[in-house]
Structure formats: C-alpha cells, structure tokens
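Starting off with a structure, shown below.
Left out: one protein chain. Kept in place: all the others.
The block that comes next holds subunit A.
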C-alpha cells in the first residue's frame, strides 16, 4: 500500500467494526493499544457530530500531538489509522 511508504508515516493499522486490528505494520502490543483506544474515540467523535446535526456524519478524524499526528478514516465496516510524524 502506498500509504505505508509515504514520507513520515510511522505505521498503518486497519481495524474492523468490532475494534479488532486485521492488518498492521506495527508490533503487536502497540497495534492493540492504538486499535482499542482509537476505535472508542472514533465512535465518540462520530456520535458527537451526529448529535449536533443528525444529517451530518464523521468523514475524517485527526489528532495532533507534540510528537506526531494520528489520522483516522472511518467507514461502515472498517477503520484506517495512519500515524505520521509531520516534521520529518
């Protein structure tokens, strides 16, 4: 996948609808941690958007931290998580 080789990308994880990681480029323990936490956060973000406006829906989630940026692309069945270090 060309996302993995993009500049600054630290890791990529694909999570299914139950929050279980099915594809990953990181080690096991990190993957499980990211998958669990981000799945919950994405569900919360989605419900926040829909509560404000029921016609609206979440399309993309980005979390920017001191060290890197986490991007989540949600879908009905899957979730794509990409961790990028933007300063490199």
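By our rule, a residue touches a chain if its C-beta (ideal position, glycine included) is under 8 Å from a C-beta of that chain, and two chains touch if they have at least 3 such contacts; residues count from 1.
Quick note on the criterion: contacts and distances are computed from a predicted model.
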item: Listed names "GPI-anchor transamidase component GPAA1", "Dynein 2 intermediate chain 2", "Sodium/hydrogen exchanger" or "Proteasome subunit beta", matching UniProt entry of the absent chain; value: "Dynein 2 intermediate chain 2"
item: Residues in subunit A touching the chain absent from view; value: 1-3, 6-9, 14, 16, 22-23, 60, 62, 64, 66-67, 69, 71, 73, 75, 77-78, 80, 82, 84, 86-87
